[in-house]
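Heads up, one of the protein chains got dropped from this complex, but the rest are sitting where they should.
Residue numbering begins at 1 within each chain, and the chains themselves are lettered A and B in the order written.
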């Protein structure tokens, strides 16, 4: 089994070695950049294992409950990192990681999938209806993040209580929409999401074929616990590390943390795109963005009330613009039901422009 | 006939009882909230009767003139309410009711139609070309409302004369486009709008089958006169009523007045959606929004010059954003030529988010 764990197709597993390294560095109170890097690298394969265990467990639980589990834990790594940052009151990092997850999935993950898939196949097709509903949900997400920022500019900081309430109410609308979307995708219109997808291919791509229920649960628990510990280290080091690197926390949150949290989606989406399963690749990328906006974001708002320090949904103007243009460009790509390598280039070019702009922002 | 007037399918007619109540309350100088509520409730069935009479009269007049009448008087109730508010110089209420009409039709009316229709039929289809032309006209409307606001921000209030001229010139562009769009929909490309629509279904849905010309004209005149009187009461009470209710005039205009003015479209659009006539439902909702932007808005600007107090087209930033995001989301929904209940949920979710934001705005 160890042999398979470190087989060529599981190269990311080598990164597991950074988990003990991070623990040692943390105990030694080593340089925060080292702690940040080690714990970040360790999260990448762990998030992958969480995903695989969830996927496998869902399968055993049957369509209804399994789909729910899968949909809810699909972004568990992002959620855990964000909760750790939330507990420490690092609201900017929390929001930046949400922004980064949304734009990273639709631009970087989808861009790479479309580009690499497109280099192999001149024209890849996918279900337009599912793609457009995904785009529309992303549109709703962008609107939900836009309104508190617009409100903030209009009231010019003179209505803090209303701003907090507005965010909470928008969070409620988002989570209700999310629950309804689960009924849509898992119950009333599940054929749209499974029609073009061969279940076996998906399993092979993510390597969950033939796990027992016990192994799935054990792996899920162990990986989740380790992700929580690593996130604790990561978040604890983020302030110092960004300062020493001369980077703003917002850049680290939007670009670095988001890439760490989404690395698992990355490899899976690219793998299925190379197998010409663009429906699944799109589903992973757009679905993941949508989940972060409609599920993770409101859950974090609600959790912040439990932690006693309410967080609002007021994002910085650049974050709002970044989410808006990402949704616009992915809609343009998705609406014709087919993709080619140039569309991947365009998604990556937008990601590059946004990345450069976040990088250029002074602290 | 009275029996049919109050039949289950004409439940709204019961609201006619509020017309005399509103008159009595107005004469008694009663509480403004009561006057506002009574006159608002009375307008709902009256607007419906105006619509039915117009529809019927159009039919007698034949395609050309009839279509013109129908297109011009389709939003007569909104126009009358707005003219009353304009005469009193309540520019913010006028503009808010325009905004509310535009977003209410494409989000609330269409959202409910798509949701309820979608609960009955898993997939409803409509003519994409007509839907996309409607979306594009809404896009033009959003751009037309955006430019004065952008201009205002750029010149920072230092160019009032130019702002007024700009609005007037944009109003001219809009009405010219509207006239050309009538030629398009009624003459050169009428097949796009009648192809999928069974005339008889439409008549049954709105209950105009078998009216005489005299009865149509009589009903139209009577309903219009009553709407004018009720609007006078409504607008006269709006300032005091909003103050007493602790609501801003902009919220009352955008949400409350718009729902009153569009109630007739509401019931018709939902009824035809339940009969799986999505072409017609979309036509009512998108067509009505478009008509408000391209016909009612410029007519109000021109009328304001006659009243001696010119009104511009400078909307508040939140109104501009609301119209922009509404147009964007309805375009995402419309462009694939099919709808399902989840798309209705998404439209309603955006309406809820916008409604909450308008509600949260301090005075």
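We take it that contacts are C-beta pairs under 8 Å (C-beta built on N, C-alpha and C of every residue); 3 or more make two chains touch, one makes a residue touch a chain.
It should be emphasised that the depicted structure is a prediction, and the values quoted were computed from it without experimental measurement.
Annotation: of B:69, B:144, B:282 or B:311, B:144 touches the absent chain (contact as defined above). Contact with the undisplayed chain is limited, among B:120, B:189, B:215 or B:309, to B:189.
For chain B, the list of residues touching the undisplayed chain reads 128-129, 132-133, 135-137, 139-140, 143-144, 146-147, 150-151, 153-155, 158-159, 162-163, 165-166, 169-170, 173-174, 176-177, 180-181, 184, 188-189, 331, 335. Against the chain not displayed here, chain A makes contact via residues 122, 316-318, 321, 325, 328-329, 332-333, 335-336, 338, 340-343, 345-346, 349-350, 352-354, 356-357, 360-362.
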